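Let me give you the structure first, and then I'll get to my questions.
Note that one protein chain is taken out, while the other chains of the complex remain in position.
Labels A, B and C are assigned to the chains in the order they are written; within every chain, residues are numbered from 1.
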Amino acid sequence: MLLARAFDERCLTLQRQGRIGFYVPAMGQEAAQIGCGWALDPADWLFPAYRELGLALTRGVTLDELLCQFFGNAQDRLKGRQMPNHYGYRDRNFVVGSSPIGTQIIQAVGAAMAARRRGDAIVTIPFFGDGATSSNDFHAGLNFAGVFRVPTIFFCQNNEWAISLPRSRQTAAKTLAEKGGAYGVPGEVVDGNDVHQVFRAVRTARARAIAGDGPTLIEAQVYRLGPHSTSDDPRRYRSDAELAEWKQKDPIGRLKHELLDAGAWTEEQDAALLEEVRGEVAQALARTETVGPADPTSFLDDVYATRTPALDEQRHYLEEMLKAGMVRQ
Amino acid sequence: MLLARAFDERCLTLQRQGRIGFYVPAMGQEAAQIGCGWALDPADWLFPAYRELGLALTRGVTLDELLCQFFGNAQDRLKGRQMPNHYGYRDRNFVVGSSPIGTQIIQAVGAAMAARRRGDAIVTIPFFGDGATSSNDFHAGLNFAGVFRVPTIFFCQNNEWAISLPRSRQTAAKTLAEKGGAYGVPGEVVDGNDVHQVFRAVRTARARAIAGDGPTLIEAQVYRLGPHSTSDDPRRYRSDAELAEWKQKDPIGRLKHELLDAGAWTEEQDAALLEEVRGEVAQALARTETVGPADPTSFLDDVYATRTPALDEQRHYLEEMLKAGMVRQ
Amino acid sequence: MTEATLVQAVNRALHTAMAADPEVLLLGEDIGVNGGVFRATEGLLKEFGADRVIDTPLSETGIIGTAVGMALYGLKPVAEIQFLDFIYPGFDQIVSELAKFRYRSGGQYPCHVVIRTPYGGGIKGGLYHSQSTEAYFAHTAGLKVVVPSTPADAYGLLLSAIFDPDPVIFLEPKRIYRSVSGEIPEGDHREPIGKARIVREGTDVSVFAYGAMIPPATEACQSLEGEGISAELVDLRTLSPVDSPAVIASVEKTGRAVIVHEAARFCGYGAEIAAILADKAFYSLKAPIARVTGFDTPFPYALENLYLPNAARIRQSVLDTVRAA
Partner (left out) sequence: MTEATLVQAVNRALHTAMAADPEVLLLGEDIGVNGGVFRATEGLLKEFGADRVIDTPLSETGIIGTAVGMALYGLKPVAEIQFLDFIYPGFDQIVSELAKFRYRSGGQYPCHVVIRTPYGGGIKGGLYHSQSTEAYFAHTAGLKVVVPSTPADAYGLLLSAIFDPDPVIFLEPKRIYRSVSGEIPEGDHREPIGKARIVREGTDVSVFAYGAMIPPATEACQSLEGEGISAELVDLRTLSPVDSPAVIASVEKTGRAVIVHEAARFCGYGAEIAAILADKAFYSLKAPIARVTGFDTPFPYALENLYLPNAARIRQSVLDTVRAA
């Protein structure tokens, strides 16, 4: 959790310095993500949105991998195709997300049906926010999940805001979890700042799913402590008082005090760990910032399994333009 | 209700005889529609799907008007643009529907917001089936209605089937009415074969809406006694036994027996009425079947408020083709 | 070889693919016990079971999104959309997800999905059971778009589509579902995607068409023979990626082009063929490039026969083109 926080903070600075183009921080949602990640099996398929840094870390995604994606450089697994934060790694069962809100929710249901057909005892888990509950694919996803009783855990991080729209204006339902009722899918609210509670809820839902008892909708109540993204200024739409109130519940501070109180952790250890993770981030940055840019013609690949003749022709044209210095990265 | 039934029966025959191209019967849903229609004010805006014959009759839509639409002839208000059953009449606040399922649901919410802004004390009512509850626009419509607390009555006729899909496979929710909970919209189940019950429920919902207390979702439980449409053969997917069971609850038979039992109606009156409505249908048919066809170039109008130069050119081309006998209606 | 209608050919191809590969499965509305509203999936539920012929709730985004998820996991789903006109609730899943998954993931996640859907007019379907919006899909990089016009092509191209590593939009000309009948091969016989078919050779003018426009275009070309005009008819079959070498070669030979489709003209698919020719075959062109198409209106109901290109309109346009200049 501390690593995620330190990484987030560094990336926000990187963006301000113009060294990466854009960034979406996960600050405040670490416990929900990490608690959930720990409760799952590596074989389970994750369908992230764009704010799932904590989750990615539970899958062993390295800082180097993340940074290469943000830079869109030659070592980016996605070949520089996507904006920062839209990463994914097939070998980690961490599906590559997209920007349109909610689309992954129904996809996770399809993957669950496929897994069941293959006889794989896994669950699929789409991650999404409070705003995404208004999307078409939330509706389709929950409904299909109910009808087909798939092994899917719908993990909603209600961080109280969808950019500038507060949760109370997103829907008139009292909780997001109760939306499950419309689909015959059990819903549960958990305190997303409590890593243990999240862990237990996901564990239970996973056991149900694997036992063939169908899907669960989990609403983890958290708060987005940072801006929506680096393009956003939350002071335009929310009060300092609200922020201050939620800062008190910061999941990292909470866990730290829990551990301190239990005598399992000391301030010194904490400071040392913080220093350690900051060092890790700095080193990863040093390693990745010098990686060269993506191959300039590579953006013509992966449209199809093989380049079509038209794309070959366009590649040839691009090479000419590059040679003549008429286009520049 | 009898008129609707007699008209339905005649139209099914017309289609079989090839005199109209297609037909969607409302058989079995008359009480739900007529009970609802009577409970409303003429100023209220109706957003029908394609099975709302009974409702149309409560708005004073004439058989001639309906038949001209089915024939797509020169007197069709829609100028022959739409398939049978997709009629509508602005002067009756009966909006022209479309085939894509569910789209009218969110539109009714917009119209309600507009009416409120204008200060008009009316409600808007989208009509839709059990299948439509799975549509994107059901989700958006109910959600927006909850958030904006609009004066809208969502009138769902659950006729147990969406073509060949039974209600139980459409959603795992126990009732469709309970889907309202996901949006903070109260939901209510009514026996759609009981015209009084429907009337009362709509009346109450309307009073709430007009008082500013927001939307209601009503699920009228009915049964589609006929085929989905003239292109459908329900024996492929449902049992005779099921049909027979529901036929016992036929809303028309039910009302008749109620009235007979109450001494307010006699078998003779009933037979006379049946003959009367059949006569009405026959006369309307005689009057409309001889109406000439739609103007052959009229299909180039109403794309925009005025024809664009390109459409003028295409109209000219069409006239040439017509003159040369190269195209025929 | 057996005799089949186009819709039967579709049914046979689905059967062949499902029998050959247990990872092929179908999903859509009314495709199971009802066998599809056009009966394209008739009998498949009985043969392959409800795990592989899946009746879904009424949600196109649900159908397509589920298919995408299945494909990510490695299966080969074939989704049916009941009418092309009803695909739009799932359009986001098509253009944002299906078409872009391989690309956005740097090749990690191919998306092996076929979307089959009947399209086109001529069945008295009005605005919402008649449209031909192939141009939307052809303009979307990452999708392949295939339109058969014969039972044999329907069979062979659908098999290719199902085993193609890329997403394919498979448009079935419902107007000729049952009106054309012909021999289809048995077994896993595939017709290649991306290749046009010369329906008849000619030297004076090239006519480009596809789907349900092939019969009237054929009739028009035949009728011109009597007047000494030799028209070449090219069935494009794959709209994307289009077989531009074949398109260009034909016009290099004939010097004239008439493009036929039932979709509205403005920004329709025919514009791309014209644009390719105006660029790559410019010096061969002897006459203006003509388009015979639907009108720039929504699809009408009562007057659909005036809306749709017919043999007479195609014939007239070919004549005008040959006589030009």
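We take it that a contact is a pair of C-beta atoms (placed from the backbone, for glycine too) under 8 Å apart; a residue touches a chain by one contact, two chains touch by 3 or more.
Just so it is clear, the model here is predicted, and its values are computed rather than measured.
Enquirer: Which chains here touch the chain that is missing from view?
Expert: A, B, C
Enquirer: Sort through B:77, B:208 or B:238 and give me the one touching the missing partner chain.
Expert: Answer from the full complex: B:77 touches the omitted chain.
Enquirer: Which of B:15, B:107, B:164 or B:229 touches the chain that is not shown?
Expert: The missing chain is touched by B:107.
Enquirer: Of C:28, C:270 or C:309, which one is in contact with the hidden chain?
Expert: Checking each option in C:28, C:270 or C:309, the one touching the absent chain turns out to be C:270.
Enquirer: Among the options A:43, A:272, A:305 or A:321, which residue touches the chain absent from this view?
Expert: Among A:43, A:272, A:305 or A:321, only A:321 touches the chain that is not shown.
Enquirer: Which of C:127, C:205 or C:260 touches the chain that is not shown?
Expert: Final answer for the missing-chain contact: C:127.
Enquirer: Could you list which residues of chain B touch the chain missing from the display?
Expert: 45, 76-79, 81-82, 86, 88-90, 95-96, 98, 100, 103, 105-115, 117-118, 124, 136-137, 139-141, 143-144, 147, 301-305, 308-310
Enquirer: To test your reading of the contact rule: which positions on chain A touch the chain that is missing from view?
Expert: Residues of chain A in touch with the missing chain: 21-22, 71-73, 76, 80-83, 86, 98-102, 131-132, 134-136, 162-165, 169-171, 231-232, 236-237, 293-294, 296, 298-300, 303, 308, 310-311, 314, 318, 321-322, 324, 326-329.
Enquirer: Give me the chain C residues in contact with the hidden chain, please.
Expert: Given the touch definition above, chain C has residues 61, 85, 88-89, 91-92, 95-96, 99-100, 103-104, 127-128, 133, 135-136, 138-139, 141-142, 240, 242, 263-264, 266-272, 274-275, 277-280, 282-283, 285, 287-291, 296-298, 325 touching the missing chain.
As a convention for this text, only the chains that are shown with their structure count from here on.
Enquirer: Taking each chain's centre as the mean of its C-alpha atoms, give the chain farthest from chain B.
Expert: A
Enquirer: Mind checking the centre-to-centre distance between chain A and chain C? Centres are C-alpha means, answer in whole Å.
Expert: Result: the chain centres lie 38 Å from each other.
Enquirer: Using CA atom averages as chain centres, what separation in Å is found between chain A and chain B?
Expert: For chain A versus chain B, the centre distance works out to 45 Å.
Enquirer: Residues of chain B touching 2+ other chains?
Expert: 134, 136, 169-171
Enquirer: Which parts of chain C, given as residue numbers and ranges, touch two or more other chains?
Expert: 57, 59, 61-62, 89
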